[in-house]
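Some notes on the structure that comes next.
Every protein chain but one is kept in place in this view of the complex.
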Amino acid sequence: MSNILSVLLQATNTADNYFPIGIQLIFAAGFVATMIAVSALLGPKRKTKEKLENFTSGIESHGDARQPVAIKYFLVAILFVLFDVEVIFFYPYAVNFRELGWEGFMAVLMFVAFFLIGFIYIIKKGALNWED
Amino acid sequence: MAITEIIFWFLSALAVISAIMVVLSKSPVHSVLWLIAVFFAISGHYVLLNAQFIAIVNIIVYAGAIMVLFLFVLMLMNLNKETEPQKNLWMKLTGVVSGGCLLIILISLVRQATEIKGKIAVTKTGDIGLIKVLGKELFSSYVVPFEISSVLFLSAMIGAVVIGKKD
Partner (left out) sequence: MPERAELGVMNAIIFSALIGVVMMLGGIVIKSNAGIKLLAIILLFILLGSHLAEYYDLFNIHIQTHGMLAKSRFGMFFNTIIISLTLLYVLLSGDEIVKVGTYGAEYFALIFFSLCGATILSSYNNLLMLFLGVEIMTIPLFVLTSSEKKNLKSNEAGLKYFLMGSFSTGILLMGIALYYGGTGLFAIEASKAANEAQQAFRILLPLGLLFIFISLSFKVSAAPFHFWTPDVYDGAPSVFTSFMATIVKTAGFIAFIKLFELRSVDMGYSWKILLPLIIILTLLAGNITAVFQQSVKRMLAYSSIAHAGFMLFALYNPNDFGKQGIMLYTVAYSLATIGTFAVLTKMKDYTYEGYNGLAKTKPVLAATNTIFILSLAGIPLTAGFFAKYYMLASALKESTSNLWLVIVAVLFAAVSVYYYFRVIQAMYFKDGNAETTEIKPFFKTLLIIIAALIIVIGLMPSLLLDLFYA
């Protein structure tokens, strides 16, 4: 019994376990692709000029939709990436929480402290204020 | 051919083809989408190599966050047909020649290494890529680089605020 259990536990950590995920990915992508393909093949096609125009609530469309976006979005996005990377590092720590003990805790605490200072800085500078 | 091998070759082909498409696509948005395909293929490779943590990080950070940044940059730049830069033919030619030289060196190097010949990647063995083992290493042997990297993040934060914020 314990033998089977240990085999099972071992099994949770090899690439084989990702096989179902892979199958699911293939199915998900395949489903979407089939649906699009089938609806394109079976659906009726009437390519008149009016049909192909962009729908803008009845008003005639003008200009280009591709306007440069405000830099604010980019600032938020880049700050998001930085904190995203920080959070990623918690994961290997959390898995080893007990074994690493106080030393590991201090390491993480220091890391977080640096980020917290960065966060305070960002808030105080008003980098996340939308209206300015 | 075992199923692992089939997956290996499939992922390799996917990665190489998508990478070529990144360069060849006319529209930058398509390039970004192909790049996401490259990241997924490489994540698949990581899983095959039992490096699960890296596989997940690759998808979350690179395919997720960084690609969003790429798209933002594309939208910031307002790329139109008219503003597309003119590419010099000579420039392209030099690029091909110098890149080809590097490729020849790399290929000849691998061919010279008789010990490596015939060996393929060792898949599904080793546990260094597992999250638990990796975490232990990261917080013991590699704790100093880990802490120092936070300085890097701080300077990136300051940089984002200094350059990105309206005065």
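For clarity, chains are labelled A and B in written order, and residue numbers in each chain start from 1.
The rule is short, and it goes like this: a residue touches a chain if its C-beta (ideal position, glycine included) is under 8 Å from a C-beta of that chain, and two chains touch if they have at least 3 such contacts.
None of these values were measured; they are calculated from a predicted model.
Undergrad: Return the single residue from B:Ile42, B:Ala55, B:Ile131 or B:Val161 that touches the missing chain.
TA: Within the whole complex, the residue contacting the unshown chain is B:Val161.
Undergrad: Touching the hidden chain in the full complex, which residues of chain A are there? Just list them.
TA: Residues of chain A in touch with the missing chain: 114, 117, 120-121, 124-125.
Undergrad: Which residues does chain B use to touch the chain missing from this display?
TA: That gives, for chain B, the contact residues 105-106, 109, 112-113, 115-116, 140-145, 148-149, 151-152, 154-156, 158-159, 161-163, 167.
The rule is short, and it goes like this: only the chains that are shown with their structure count from here on.
Undergrad: Could you grab the centroid distance between chain A and chain B? Build each centroid from C-alpha atoms only and quote it in angstrom.
TA: Here the centre of chain B sits 17 Å away from the centre of chain A.
Undergrad: Please name which positions on chain A make contact with chain B in the complex.
TA: Chain A residues touching chain B: 13-16, 18, 22, 64, 66-69, 71, 73-75, 77-82, 84-86, 88-89, 91-93, 95-96, 99-100, 103-104, 107-108, 110-111, 114-115, 117-118, 121-122, 125-127, 132.
Undergrad: Touching chain A in the complex: which residues of chain B?
TA: These residues of chain B touch chain A: 4, 7, 44, 47-50, 52-53, 57, 60-61, 64-66, 68-69, 72-73, 75-80, 123-124, 127, 130-132, 134-136, 138-140, 143, 146-147, 150-151, 153-154, 156-158, 160-161, 164-166.
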